[in-house]
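Just one protein chain is left out here, and the rest sit where they should.
Order of writing sets the labels: A and B. Residues in every chain begin at 1.
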Amino acid sequence: MSRTEQQGRRVFLKKTATAAAVAIAPGVMLHALPAAAAPRVEAVSGKIRWGMLIDASKCADGCSDCVTACDKENGLDLVDMPAGAEEALWERQRPRWIRQVKLKDNLSGKITNLPMMCQHCEKPPCVDVCPTGASFRRADGIVMVDRHICIGCRYCMMACPYKARSFIHAEVAEKLTHTPRGKGCVESCNLCVHRLDNGESTTACQDACKHQAIVFGDLNDPESAVSRALKKYPSVQIRADLKLNTGIRYSNV
Amino acid sequence: MIRNRSIMLFLAGAMLGLAIGPGNAFAGEAVEGTAKADKLEQCVEPTPVMRRNHFEFIKHQRDLTVHQGIRGSKHSLAGCIDCHARKDASGKAVPVNAQGQFCAGCHEYVAASLDCFSCHSAVPGEK
Partner (left out) sequence: MKKIHFSEWGIDSPRYWGMLAVLGSIVAIAGGAVYYMEHNGHWVTGMTNQVVWGIPHVFAIFLIVAASGALNIASIGTAFGKKAYKPLGRLSALLAITLLAGGLAVLVLDLGQPGRLLVAMTHYNFKSIFAWNIYLYTGFFAIVAVYIWFMMDRRMKAWYKPIGIFAFVWRLLLTTGTGSIFGFLVARQGYDAAILAPMFVIMSFAYGLAVYLLVLMFAFKADGRELGATLLKRLKNLLGVFVAAVLYFTLVYHLANLYGTENHAYEAFILKDGGIYTLLFWGGWVLVGGLIPLGIIYHPGLGNTRGGIVAAATLVILGGFATVYVIVIGGQAFPMAMFPGKTIIASGFFDGVNGQPMLYAPSLPEFLLGLGGVALVLLLTFIGIRMLRFLPATLSDEVADPHHAKP
């Protein structure tokens, strides 16, 4: 295949992908492997910034599909309660990456449901405070923990304004290859980084949301579904007062 | 240097013994010859290089993977496990850190701690 042909093919692919996204957007992104799905061989760059728009008006009361999907995708369902642990205490110690929150407006009484997770800040307080640099922001905007150098001091958990992080309180017998996990380190939502690095373009929570409340994509690409949705609908950042420029935005909160 | 070399030779011998010794008591239920690596000529690098430098390779790779997202390169812990884990009689993978298995066999012998698997899975990944 000649170079021009290759380019032509790439443009064609991009066009069809955009067309497909427009046709079902906003909200719907099918979990499908792109044509060129393969593990990443080049370093991620700042050209992409991954992010989400969550439409709270679509998030259904009592639904926890995103939580279940996240637990399964990232092996959180494999974290067993240690023998002899007290259940009520263990519930407060077990890890969670995404959680369902139900809010009531103090004035109007309006009820809102939304999922909360790591907000993938551009200026993450957890990264600022980490003494070893284990808590870091990847070039493509994903805030994550390098478990190899995490000493388990939990200062990031003190610093996170979203209470997004979990400490692993017990030995983990079974773990997934793509989500290593062990006693004594801190972790949180990484936007299904293993999927993105393997050429996929969706997160587990997004795929699981049958109400299409979650739109995920590249915030730097004006043509991405998430950028278009952000342009079209009003949205907010949680704790916008801190000016952290979060990668996760919400509408209709 | 000479001393170093003789240790390496000894190690190599020990590994060979583990790999082909019939009915190795350590191997438990793992069935000999069931690892993918058993059918291959050579690892991602020549065997002496791997024996000496495997930790450097995966340590370097771990930083590339975690911080830069590179998962498609030749050195990877997941790759080691995928290729070197044996199967038991029922076809189930045996953890590479189980007693006498690929990683543990040597690490126990030289009393070098094997920390990878307190976080990493020791059996081939779900595909």
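Simple rule for what comes next: a contact is a pair of C-beta atoms (placed from the backbone, for glycine too) under 8 Å apart; a residue touches a chain by one contact, two chains touch by 3 or more.
Please read these numbers as outputs of a predicted model, since none were measured by experiment.
K.L.:
Quick check: which displayed chains does the absent chain contact?
P.N.:
The omitted chain makes contact with A across the full complex.
K.L.:
Specify the residue from the set A:Cys59, A:Cys118 or A:Ile168 that touches the hidden chain.
P.N.:
The one listed residue touching the chain not shown is A:Ile168.
K.L.:
Out of A:Thr112, A:Asn198, A:Gln212 or A:Asn252, which is the one that touches the chain we can't see?
P.N.:
Touching the chain that is not displayed is residue A:Thr112.
K.L.:
Write down which of A:Gly51, A:Pro125, A:Gly141 or A:Gly217 is the residue touching the left-out chain.
P.N.:
Selected residue, touching the omitted chain: A:Pro125.
K.L.:
May I ask you to list the residues on chain A that touch the chain which is not drawn?
P.N.:
These residues of chain A touch the chain that is not shown: 64, 67, 82, 85, 89-96, 99-107, 111-112, 116, 125, 127-134, 149-155, 157-163, 165-171, 183-186, 238-239, 242, 253.
Definition applied: only the chains that are shown with their structure count from here on.
K.L.:
Express in whole angstrom the distance between the two chain centres, defined as the mean CA positions of chain A and chain B.
P.N.:
33
K.L.:
Applying the document's contact rule, which stretches of chain B touch chain A when the two form their complex?
P.N.:
Touching chain A: residues 62-73, 78, 81, 118-121, 124-126 of chain B.
K.L.:
List the residues on chain A that touch chain B in their complex, please.
P.N.:
Listed in rising order, the residues of chain A that touch chain B are 38-44, 136, 138-140, 144, 146-148, 171-172, 174-178, 180-183, 185, 193-194, 196-198.
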